[in-house]
Structure formats: C-alpha cells, structure tokens
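Before we start, here is the structure in question, set down as structure tokens.
Yeah, one chain of the complex is gone here, protein chain that is, but the others are all in their spots.
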Amino acid sequence: MSEMLTITIDGKECTCEKGEYIYDVARRNNIPIPVLCRSDAFADHRACCRICIVEVEERGRRKVVTSCVYPVSQECAVYTKSEKILEERAVIFALLAHRAPDAKRIAEMNASMGSDGFDRLVTIDNEKCILCGLCVQACDSLGTGAISTVLRGTEKKVDTPYDRPSEFCVGCLSCANVCPTGAIEYAQTDTTRTIWNREFDLVFCEKCGNLMGTPESIQHAVGAQGEAPRVCDECRKRELADEMMQTYRYV
Amino acid sequence: MINGTEKILVCCGTGCIANGALGVADAIQAELDARGLSDDVEVSAQVVRTGCSGECEQGPIVRFMPRDLMYYRVKERDAAAIVDSLDGEPVQKLLFKKDGQTYEHMADNPYYALQHKVVLRDVGIIDPLSLDDYIARGGYKGLKKALAMTPDEIITEVEKSGLRGKGGAGFPTGRKWRTAAGYDVFPKYIVCNGDEGDPGAFMDGSTMEGSPHAVIEGMIIGALAIGAEEGVLYIRDEYALARDHIQHAIDDAYEAGILGDSIMGSGHKLDLSIVRGGGAFVCGESTALMASIEGRVGEPRAKYIRSVQRGLFDHPTVLNNVESLASIPTILREGGEAYARVGTENSKGTKVFAMVGKVKHTGLVEVPMGTTLRTLIYDIGGGIIDDRPFKAIQTGGPSGGCIPESLLDLPVDFDTLTEYGAMMGSGGMIVMDDRSCMVEVARYYVDFLCEESCGKCTPCREGLRQMRAILTDICEGRGKPGDIELLERIGRTMQDASLCALGRTAPNPVMTTIKFFRDEYEAHINEQTCPAGVCEKLTQFTINADACTGCGLCSRACPAGAISGDRKEAHVIDPHLCIACGSCREACRFDAVLTERRPA
Partner (left out) sequence: MTDQEQASKISEIIEAYPADQRFALAAMQDMQHAFNYIPEEGLSALAAYLGCAEAQLYSMATFYKALSLTPKGDHIVKICNGTACHLRGAMNLATELKRNLGIDPGETTEDGTFSVELVNCLGSCALAPVMLVDGTYHNKLRVDQIPGIIESYANGEVVSAHD
C-alpha cells in the first residue's frame, strides 16, 4: 500500500495516497474544480484547457498548478478559489468564450464567472471547438487514428488529413460524443450517417431493429479478421441468457 | 622567411561567406600556389562564421596564426598584398582602426580586451574540421581526467564550478547531473539542446560550427557522470553548417576511439547521433524537444515529472544546452574552482552574447558573468550606430524583455535582471535606438509567438491571439483606454497558467515594454502618435528643407516613388504616395527626414 498523506483543500482536511492528482482528491471530497479537457475515459490527461488551475502551498511556497495532473507528493494546502485563481480562471474562461463563441457550455460557464472587462476581445466566427483534444485522444485510443491536430499556434485545429474524408474513420461518433462543446458535427438520416465529410451506411440489429452503428465501426470492434455480429449487444445478451436458461432447465 | 607553420585563417561562416569570404580564400590559395608557397602555408577556409572575431560586419576577416595578425573587410584583390605580408609589414589598410589608432593583433583590439573566452576559446582559432587542431589546444584533456575519476568526482567538480544552465533557465548543471546519476534506470540519455531559436541569437550555432569537439567532449563527460551510453544532439533545422561540423567531429571521434564501444580504451561506451530539428521554436522547450526526438509533434507534456527522472523514451535524461556543454571540458581540465573564480557570487564563469541591432560592432562576445550592459554596449559594442540615443536593449528573445537606459549599470547574470522584471535569457541581445517603437517590438514578438506556440494550451494560444489583436489595434491607432490593463491581465494569467516555459514567458516582451515604456503605449492610445515614427498608420514623413542637401539617397531608397526633387535642391515627399516605410529616414545621412503625427 502506498503512503497516505493528509492535505487541506480550501481548509478541509483530505486524506489521499501519495501521487494522487489533486483534482481526484478534491472530487472525492466533493470540492468542485471545473475541467474541460479531462475525461475519466483516459488515464492520461492533456492538461491543456488550464481551467482546473489551483494554488498549492508546499513548504511555505505558493504556486499555481494544474490540478488534473499535479500529484500530491507531500503535505500541502490547496486553494481552489483564491483571489488569484478566480481571476486567472476568469481570464481563461473569457479567452475560451471568445475563441469559441458558439459553444453554449463555455458561454454558460463564462457567464457564471461573473467577470467583466473582456468586451474588447476578438472572437472567431461560428467556432465551437476549444481544442481540448479529447476527440483526438478518443480516436487514438480506439486505434482508428482518423483525426489529429493540424498546424500549430493560433492556427491549430482538429481535422482529418488533407481535410478530406478519412479512409480510417469508422463513423463511430466517439469523437463527437466525448466533445465537451458539441463542436464535432454529424448528420444522420434513416439509413446514413455523415461525419468528417464522410458518409456511412447504418446497420440495424436483425433481431430488434435497433441501430448498431456503421458497418466500419462494427467491423473495427471485432478486428479486421473478426466476424461482424448481426445482432446488437442487448439482443446477444438476451440470446445468451435464453441459452443459459435452456441449459439449466435440462439440468 | 616564412617559418612553415603559419596558418591563414579565413572566416567562412554564414556572415563572412555572404560578404565574399569564399572568393577571398580561393584568391589567397591561388596566390600561394602561384608563388609555390602552398607547402609552407596552410590556408584554412573552414573557420567558422562570427566565431573568427565576432565581428561579422567587418568581414571577411583573415587572420594569421600564430602571429595573431587580423585583417578586416578583405577583398579578393587584396590577396597578393596579404601573401606579401606573411614575412613583411602588415597591410595597413586592412587593419582595425579606432579613434585614430591602428591595431595589428586581436588581443589589442578593444573589442576583445574586455572579453574572457571559455566557450569560444578555440572558436576561430582552430579548424573546426580538425581533431588534431582541437587536441593541440588541450582538447579531450578534460575527458582524459574525467576517465580517471568516479562519476561522483566528476559531478563534484562541476558543482564546484557553479556552472548553471546557459540556455537561460540557470538550473545548476551539477545538481541536474547528480539527480540523473541517482536513478538506477537504464538506459539513460544525454541530450544536447542545439535548437537555438531566438530570433537574433546565434551563440550556439557558432559554437557548434567553430568548436564542435568541445560540445562532444562535454557530452561524453556528462554521459560518464550520469551513466548514459547514448546521446543525441538536437540541432536546429536552419543550422546546416553546424550540423555538418558536428557530424564531421562525431565521425572523427569514432575513428579516433573517443566515441563508441570503449571511450579512449576505458571500456565505457557512448554513441552519439544528430537529430535535425523540424523548424519549431517550441522545441527549445525540453519536453517538446524530446517529443520531437521521439518522432512526434513537438508539444510539451503536461506532467509534473522532471526529465532527469523520466525524459526521452520515459528514461532518465539530462538535457544541457550547447554553451553549458562546451564549458565542461575547461571545467574538468582546469578544475571547477578555477572556473568559479570568474563571474559573480551566484552566476559563475562566462556568458556568450550575440549582440546585434543598432550597435556599432555586432557579433559574438563572451564576457565574465556580471559584466554590465553598459560595458557590453558601449565599451565592447562601440556604442549606438550614428551615435543616436540608446532606447532599449532586448535580452532573451521572445521569452525576455526590453531593458531601459536606467538599468544599464546592472550586472548581467542569472538573477539580477530578473529582479527588475527583465532577464538575461539565452544570450541574444538586440540594441535599439530612438527609432525603434517599443509597442511595435512587443507586437513583433507576440506575432512570432502566435506562429511558434505549439497551440496546445489555452492561456498561451488564446492569450497570444488576443494580445496580437490588441497590440495591432494600438499600433494602428485603434487603441482604447483600458487596453494596457487588459494586456497585463492576460499576461499575468499566461505567466502563471500556461503549460510550458514558452507560454509562461511569452508575455515578457509585452509586460516589460509596458513596465518601462508605458508612456509610449499611452501616446499610441491617447494621442494616436508613434513617438519613434515607426508605426506607419500613425506616422507621416516629411523632409526638412533646411537640412536636405538634395543628394538623392532618399528618393533612390523610396520603393513607392514618393520622393522628388532636383539634384542639390531640397526634396519633397508626396504624402499620397508615401507608404511610411521609413526607408528614406534610414537612407538619409543628414537627419533631414522628419516624422510627425499623421493627421487622422
């Protein structure tokens, strides 16, 4: 068992394992810290949105750190709402809100900060993406690798290579689902789905008729050599259960 | 008579080549051939650029060794006279002259008298492509000593020297090595950061070009100290000559048994290779550099784990910059204490600076830590071009700040300038006169960083975007009250909350210009005036008829054809054609071009 430490977060004593991230300790203790680029789905955090900043005081020295990746290494006092943090978080929210004026969630979060003085900032028309990178992380973790960040600096964006429909995209919607601001748009008809400019067919369960996904995503899930299932997970489970029941009945 | 050991060094670095050094070298060689002297005199055309003297503006530079005779601004047609002077009187017209005095030897030249060369000790003196040259000057003696020492003893020697990372951060090199040596995880790596990307800095490039073995020797000693068997030199894409010279030196070192399976027969192993940078300023940041070596996009990583513990390929890694590594051989050879005798209490040894901009003598200088900016600019640099008023010196590039006249007497070291809200930085120094607009300079660096930021984290990417918009507005007369405060607000957040050092230091040019030149910002915002006469939307150029001699330099320099006038008559600028580029003001030798506030 690893070493246990006691730290304070906003004055509240919290016990944690050495090496645990401050954000995780705070969440366990019901102390809210806003995050955007962090998802429980991934063990690695990109720590790029920077709104989860907190102040940490260790051995009398106080510094601003990113709570989602800052490991507790010694006794310390954490401040999630110090004057400095509130000010800087407000600036970061204002920056995000002006980058992505069409992202509703960001606008709401920004409004809740109640800060002013940012009317002067410029906005990007019709933008929703805050470049948190979760979509790329999701796509990579599935092994599809259809999208990536493109360019750098203020020009950075997420895209498929050459801004063309990607042959590697399987239309699984993981990127769109993990996106905190609804920036990845897709369209769906009764029989097709379009995402990243590529149109996919849709496959329905032979048993219940529920949507199973695109043929590409179903095949991807079982590997290139695997046999694609024709019924949905639910129905397969039910089939299995039926089989089991049949078996036991004979016993 | 020629003694048979005389060498003629022709500076053939980027700067001198641009001034025609290759032709000069060929002409001298041809002259020697014609006189049948080729066997007696060696012409070395591979000497580094600025390294030869640090005065690239005076190039091409030709130097006799060991006689230490230096010729400046040499032309091909001077070849015969130069060869004549091998056993005769120096060619007077090619010698350095200042204040009516002529200087034959490098050591007498005031430009060098105040310098103290450790990193640059061999630069410009040896042929960088010759291992023998390096060894003849004491090269690899430090390594020999290190091989007879334990890793702990090597590290102790470096600790005694007080050497701190010269890339700008100033972390004690000895401590870094000791931490890395303490991890029992193998393999370990030693990496040389040769990705010098500050616009206006070329210290590391010149060192790699001019004394590649010093960098390699430093890396070998570091590898012995921490227990690394593989090392990588990450060299900036634009530095083709530096890469060639380092590769040549690596090959020679392998050949000589200095690198490879048994370093000088010691049984210790080290392999070195070069990774060519991809052209990204952010790769000067340690974790971005390592990501780049690993074959990925050069984005810094967010983890709070030091590279000495988990760096390249997640293994213990020591990353040192070129100048730090090139200091190591001297520290081992002459002892850490000797090195520590130079410098200030907390910044030992020397620092190399690339001094450029509106200063008379531009080029590389190496001075003891603690030398004042005033000494650098006026005593070594010779003062401001045309003796115009000094306005600011920019140190540390896009991560640094603009320092005003009032701070010129501060000693330059790792800590002092920082206390005053500026910084020493990696060594780039750009001197600015009264014709440099501080707001425009800030915008220039922010522009640079908008492109060079990796774009990963919000404060840096979006903060820079907004800063650029606000600064552009100010430069173009659309500044609003409150802009300065908003810039400061964004800047402070970037300094605290950005992911890596690039983002945390990115606001420095803006913050320091606001701090020291606030009145210039206010003039732009409140009066739509650019006091320096640079911001074109706010500036109108006119010619003072009393001062104008009608020489016509301005009209020839004008790209817009906006200047007219008869010869020897006062010229006139047509405000409708003028694009306010300032070429005429640069061209005028009589201070006759004036700037004033452009009417709205």
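For clarity, chains are labelled A and B in written order, and residue numbers in each chain start from 1.
Here, a contact is a pair of C-beta atoms (placed from the backbone, for glycine too) under 8 Å apart; a residue touches a chain by one contact, two chains touch by 3 or more.
Since we're looking at a predicted model, the values are computed, not measured.
Engineer: Just one of B:Gly295, B:Pro389 or B:Pro481 touches the chain that is missing; which is it?
Structural biologist: Looking across B:Gly295, B:Pro389 or B:Pro481, the contact with the absent chain belongs to B:Gly295.
Engineer: Which listed residue (A:Pro71, A:Pro101 or A:Gly145) would be found touching the missing chain in the intact complex?
Structural biologist: In the full complex, the listed residue that touches the missing chain is A:Gly145.
Engineer: Among B:Met219, B:Ile263 or B:Ala280, exactly one should touch the missing chain; which is it?
Structural biologist: B:Ala280
Engineer: Considering the entire assembly, which residues of chain B contact the chain that has been omitted?
Structural biologist: Where chain B meets the chain not shown: residues 14-15, 17-19, 49-50, 55-57, 197-202, 205-206, 237-240, 275-281, 292-298, 354, 356-358, 362-363, 394, 397, 428, 430, 432, 436, 441, 444, 448, 452, 454, 556-559, 579, 581-583, 586-587.
Engineer: Under the stated touch rule, tell me which residues of chain A contact the chain that is not displayed.
Structural biologist: Counting only chain A, the missing chain is touched by 139-140, 144-152, 160-162, 166, 168.
In this section, only the chains that are shown with their structure count from here on.
Engineer: Please give the residue numbers of chain B that touch chain A in the complex, ascending.
Structural biologist: Residue list for chain B touching chain A: 280, 282, 297, 302-304, 449-459, 461-466, 468-470, 480, 482-483, 485-486, 489-490, 492-493, 496-499.
Engineer: Which stretch or stretches of chain A touch chain B in the complex?
Structural biologist: Where chain A meets chain B, its residues are 45-51, 53, 64-66, 69-71, 84, 87-88, 91-92, 95-96, 98-99, 117-118, 120-122, 130-131, 133, 149, 151-156.
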